[in-house]
Every structure is written in C-alpha cells, then in structure tokens.
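Every protein chain but one is kept in place in this view of the complex.
Up next, chain A:
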Amino acid sequence: MNEERDEHSEKGQEQKSWCSGTWEKRTPHMRLQLVWPLQSPGSFSIAGHQVLRISVADEAQVQMVKELEDLEHLQLDFWRGPAQPGSPIDVRVPFPSIQAVKVFLEARGIRYAVMIEDVQSLLDEEQEQMFASQSWARSTNTFNYATYHTLEEIYDFMDMLAAEHPQLVSKLQIGRSYEGRPIYVLKFSTGGNNRPAIWIDTGIHSREWVTQASGVWFAKKITQDYGQDPAFTAILDNMDIFLEIVTNPDGFAFTHSKNRMWRKTRSLTSGSTCIGVDPNRNWDAGFGKAGSSSNPCSDTYRGKFANSEVEVKSIVDFVKDHRNIKAFISIHSYSQLLLYPFGYKTESPADKDELDQVAKSAVEALTSLYGTKFKYGSIITTIYQASGGTIDWTYNQGIKYSFTFELRDTGRYGFLLPASQIIPTAQETWLALLTIMEHTLNHPY
C-alpha cells in the first residue's frame, strides 16, 4: 500500500506536483488532470487565483458548498469536490470571485484555509527552480549519464540526440499518457522501408529508475557505436531499433514529486479511490488469470479490461501497425534475471529451446563484463506467475524473440540503486542486448 500524501501542498513545498498548462474545469470527485504541453503565458491567465481548502463540519455544510459549486458565474474549479464531513474540499478560485467566496463561507461559519496564495507565481517559481537547480546539459556529450534525471531532462535529452543525429535518430509520439503527457519513442534507422525491427522499452514500472537511466545510456550508445563497431553497424544497417525510454511518464513524474516507490500508471479507477493499474498485468495475454490482482489498491492490479491503460494500448497499436517487429525486449528492475514467456501459464512456448539458448548466451555476455550474476528461464518458473504481461502478448503476436530483463540488484538497494551503478548496469545489459539483436539479425523469420 502506498502512502498517499495530499496533492496540493502548502506554498513553497513540493512544487513539482504541478505541471504548467491549462487548468481544466473538472467535475467534482475527480483529481486534477494535468495537461501537457505548457501553454504560452497570456493565452490563459491565472494571476491572483487562490486555492482554498474548505473544511466542512457536517452534512448541512456539505450541501452549502455544493450550492457554491452550482454558481457558474464564479468559475470555481473544484480539485477535490464536496463529499462528506471530514473530507477536505479544495477549490481554485479566480481572482474576481475570491471576495465573494470568502464572504459566502464566513457567513455560514464554514472553515477554510488559503492553500496557495497565488497560483501563477507558484508556477513561475517552479519554472525558476527547475532551471536553477538542474544542471542543464546543452548537448548529449555534456549530459550526465551517471545520475538520475527528471522527466523534463530526459525529454530534453531525446530532442538533443535527435537534433545531433538527424540522419539516424527521430522522435515519434505514439500516444498521450492518462494525465496528458506525450509518450515518445526514439527510432534509430539507417534507411529502408519498414525494416525488421527491434523494440526496447524501459521504465514501464516507474520506480525502476535504473531502467530509464539505462535507456538514456542505450540511446547515446547507439549513436556512438553505429559506424564504429562492426557488429553493431551490421545490425543497424539491416534493422531498425525502437527505444521507448519513459514508458510510464505519469508514474515517473509521480516518483519524482510524491512517492519514489510508485509502480503503476496514474489512472483513476471508478468506484475506488485507489489510483493506477499495473501496466505489466494489463496486456491481453492470460488477462485476468491468476498472477494479477482485481483489487485496485494492489500494486499488481490488472485494470478493468486488457489494454485499458493508454500507455499499454499505445504500444499495442504501434506493434500491430508496424507488423515487422522481430524482437521485443521489456526492461525492469530488480532481481538480475533474463526471462522469456510465459508468465501466465506453465506450458512452454514452442520456441523454448531456442529462447533458452539465446538467454544463456546473453547472460554469459552480460556477466563477462563485471561478473554480475543473472539467472534465466521462463517467467513462471524463474520469478512467479504473472498474467497479462507484456512479452506474453508480444510472443503470442508472433514476435519470437520476446524477453524481459530484471536489472540490478538482488535486494540490497532494490529500486534505490545508487547512481554510481547506472553506467555499469547499462554497459553490461547492452552486451546482453547485442547478443539478442545479433541473433535476431542472423535468424530472420
């Protein structure tokens, strides 16, 4: 169970919980929907707007606040709507309505507090902070690969990389997250027309920070090694690589702003106050079977139906449209494992022997660098039964070389892997990826 702290903090704290953008009017009981990208100032002014937290003592007061809600001309934006006594109500009040609202509440003896004095200046401060505190890399050569980065920094990195290598790298948007963030995939291609492709994703579980960090490193590595390393050049001369670094951007933003241990998406589930679906239980492979949870509060909650999560559906659509993906690798942490299907059933995949052989070679390559020990095998026999998983679906789609990694470590630090281990982890994992990519290249199907 994750400890949820209040989303709307006091001024000066936790400013990252906002994303600059338009403020949408929402129906009560819904949480704030963040919209991306940043709208230019002047198109919508929130200068002087305040956020009030109202504390209702009884049902009568709840009703009074509901009356307030109905006064359309006040243009109130309820972030947390009137529900029952004891539940705080948060509302953004435009500057012209502030006086009227406060008078309304005070006349009825309804307690309130000013949570945010001036929403606009808070956003300005947040922007300032972001620029001041982060060392803003100006190129991918000055980017610090040995530290963990924010979503903004990683998205910036992608733009820089694509700008530096326009012949090789392009950035595709495959969808928008639940909270409206763009979902990007980097495409590495030396030409051709819909060549057979390798897919790699990192960060589907947002707390697994070493994976997104490794994804960034892989992206850079690809641009460095193409044309330099003969084996890799042969791969990219014949195949394309798709790399989705932040597969769960809402979750990732949340791990930075509120809860470092957040795993799932950030979608709302009607009928529950618990948030989020496990994106690695939401795929249409054994969906709903043993190995996932039907409890929305669980960290392995499968969702109401397969592909309910836009983060998952975006990939599904991409894969189906592309039709020529030959290897699919989904990267997680931790446990130091290399896994192939299935997770939802004990029956072996038809290609079990070959997959096992490839896994064995990949692990040997990985271990050769720093001695890091990996185990390998099918998901269900090596880790645990898990239904609705990514690579079970991709394998069933006919993508034979479907693998999942669990990177460092084995529990000493777990998700909180020291940043000093990012590069060694990425380096050793890359050797395993090369093994898989080479095998895919040499065994067309």
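By definition in this document, contacts are C-beta pairs under 8 Å (C-beta built on N, C-alpha and C of every residue); 3 or more make two chains touch, one makes a residue touch a chain; residues count from 1.
Going forward, contacts and distances are computed from a predicted model.
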Among "Retinoic acid receptor responder protein 1 isoform X2", "DELLA protein", "Gap junction protein" or "Adaptor related protein complex 3 subunit delta 1", the UniProt name of the subunit that does not appear here: "Retinoic acid receptor responder protein 1 isoform X2"
Touching the absent chain when the full complex is considered, from A:49, A:92, A:220 or A:263: A:263
Full-complex contact with the absent chain, from A:177, A:282, A:300 or A:372: A:300
Touching the absent chain when the full complex is considered, from A:342, A:415 or A:430: A:415
Given A:60, A:113 or A:172, the one touching the chain that is not displayed: A:113
Residue, one of A:139, A:170 or A:272, that touches the chain absent here: A:272
On chain A, residues whose C-beta touches the chain left out of the figure: 1-6, 10, 29, 53, 55, 80, 83-84, 87-88, 106, 111-115, 147-148, 209, 255-256, 260-261, 263, 271-275, 278, 293, 295-300, 381-386, 411-419, 421
